[in-house]
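The structure's right below; bear with me while I get my questions together.
The other protein chains are all here in position, but one chain of the complex has been omitted.
== subunit A ==
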Amino acid sequence: MKKPITVTKLPLCLSALALAIASTMSYADGYGIQSANRDKLKLDAWECKRCTHTTGTKGDIGLGVAQNDGDDTHFGNTSGTDKDGTVVYVNANVNHKTNSGYRTDVDADRLGLDNGSASITTGRPGQYEIFAAYRGIARYDSNQALSPYQYQADQYQLPTQWQTGATTSQMSELSASLNANELAIKRDRYNLEGKYQGTFYKAEIGYQHEQREGKRAFSANLLTNSAMLAQQVDDSTDEVSAKLYFKGDNWLAGINAQLSEYKNDQQAVNWQSAFTPTFGAAYYGQSAVAPDNKAYRIAGHSQFSADGQQVIMHLGFTRMTQDQNYLPATINGPSPMLPAEDLTGQVDMIEMKLNYSGRVTREFSLRASYDYRDRDNKSELNAYPQVVTDSYYSGTATNLEYDRTKQQAKLGAKYRFTRATNLDVGYAYEHNNYSDLDRETLKESSLFARFNYRISSTWHLWLKAEAAERTGSDYLAVTTTASQSNPLMRKSYLADRERQRYGLYTSYSQGAFSVTANLHKQQDDYNDTLIGLTDINTQGYDLSIQYAVNADLHLNAYLNQDWRDSEQAGSSNFAGPNWFTNSEDNSTLVGAGIGYQNLMDKKLKLGLDYTYSDGQSDTEVSQGFSSPYGSYYSTQHNVNAFADYQMSETIGLRFDWIFEQYQDADWANSGLSVDSIPNVLTFGSLSHDYSAHYFGLTLSYKL
């Protein structure tokens, strides 16, 4: 005979809750391999006779030749090379497998072009692997940056016949001395990695070397005059990383470490002034470049999980150091004594994170986290003599630490009403402590809710709303600046802000047809700002459609549009706002594509993608009268097409065509000549207006 259960009301509730949790835990929480019931398993007859096991070498290799239009190197961002003419490249996708489980993969993608890549992975998957890779990344801005400067003997020099002028128009040799420079940065990245997987642990070690070369825009400033230089970029970064992780039934723990070293082959920017010195004798100038630096990091993670609950703990430490010898305070005359030879810079960062995620019941899950970050600048603080732009002494200034401690707490919950509907809500609080800034503390609270509704097996919809409020301690403009800031100014990244964000997403998928649509809107109100950024409104939508006409013919199309309007105010009389700026940005993206395969007796595959992107920005400043800025836009048409024909069982031929029509304007340089501004020697107009083609022919061989 069972005993009757006699409990009071509260324990009844607790018991019910405990029972609910316990009963939930008794449900299968998933189908993980560790939970498999092997009691009745008899593996004696599991021979896998029908399984196939492919060994040997498979894949294809290709050799390609391409004709690239490089008149305007900006096209290289699309084609992958700035070369004007013929380029040769190699493609490969080969794997080799043996009976013993040994596997080697070789991949190459347009190796030979500036953005080509290649990799080889070899080893026994699941046990050990060695990986080596090369990857090129290139960015081309312009090959029409006009400058009279030539880089010789570590100095940006002017021609021997150069005639200085008080203004750019008085530089009589300017037009005869101009050379077109290419502003582009090319990166070559090499990786070597090794992995070993034991029964309960995993170890990895990696090395990466990246070389960066090219030229970038730099402004060489002496007093009120400035000249744009095509600054040499020649630096490298080396990184060594290692990991060791251990794993048990319900836990995972490990450490990882990185050591990174940056080396700059350039020691300084030295230049000859193109201007007649305003006063004094500043015929030459010198600026610092990015100093060599090092950083190391060590971090530990641990994860514990049981019954649908999971806790992650993380602790990390990073140290960034820099001890590059200083340049002299001036090269024009004797330099004042410096308080130190170098910064002996050191910034330590500590981070800690505690993360919980768990399912309380089958329907209800919780997330919680606490995050702590501390940035401690331990560099020595000294009073440094300030020789402004190598021209005049203006006293000393002491460097600042900019320390920061950030703490963030998050709480989130998700409740499934039915299999088709759920609500996800979250709250986050962030608290920052700063040194040397206009505010000592900055805190932000945010709340979001997202409702998911699977209307049917084919139609899905979600709606998200978020609100955030940022505020902080009293705003007191720093006094460490050379000239005092308007007390009404609220720096945009420290200002009080109210933010609202809304999103609506829906997708419909029926067989071969799918469509998605998205609407989004965000409002930022800097509600305590009179001088500075006051409002940002962002909104947009997008639509995309995909349709598989049949197994071989696929169509897709998409449309995105977004708008961003911002407003700010300023004061020219160091009082209340008396001028206002309105900037309106908008962009449109339209694309369509078609893919057709298995044509001509399954030998031909065709693809065609078209993209149109357009972005515009209108800026207007008003102070009694309105002054609109000039044109600022970019318009791009892209066609990317290919035809892939399998000529025989082993030989294939692929033809690629890329077409781009691109046009842009920037009021900062469009229509300007190098001497349009009396006291700034510019690169002239950097606008683009071109139509360019890339034709590639690849002969491939199937192994």
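What we mean here is this: a contact is a pair of C-beta atoms (placed from the backbone, for glycine too) under 8 Å apart; a residue touches a chain by one contact, two chains touch by 3 or more; residues count from 1.
Throughout what follows, contacts and distances are computed from a predicted model.
Asks: The complex lacks one chain in this depiction; which UniProt name from "Respiratory system periplasmic decaheme cytochrome c component MtrD", "histidine kinase", "Response regulator transcription factor" or "Peptide ABC transporter ATP-binding protein" does that chain carry?
Replies: "Respiratory system periplasmic decaheme cytochrome c component MtrD"
Asks: If I consider the whole complex, including the chain that's not displayed, which of A:Val388, A:Ala409, A:Leu553 or A:Leu699 touches that chain?
Replies: Only one of A:Val388, A:Ala409, A:Leu553 or A:Leu699 touches the chain omitted from view, namely A:Val388.
Asks: Which residue, A:Lys83, A:Arg367, A:Arg499 or A:His693, contacts the hidden chain when the whole complex is considered?
Replies: A:Arg367
Asks: Thinking of the whole complex, not just what is shown, which of A:His520, A:His554 or A:His693 touches the missing chain?
Replies: A:His520
Asks: For a quick check of understanding: of A:Gln197, A:Gln646 or A:Thr698, which residue touches the chain that isn't displayed?
Replies: Touching the chain that is not displayed is residue A:Gln197.
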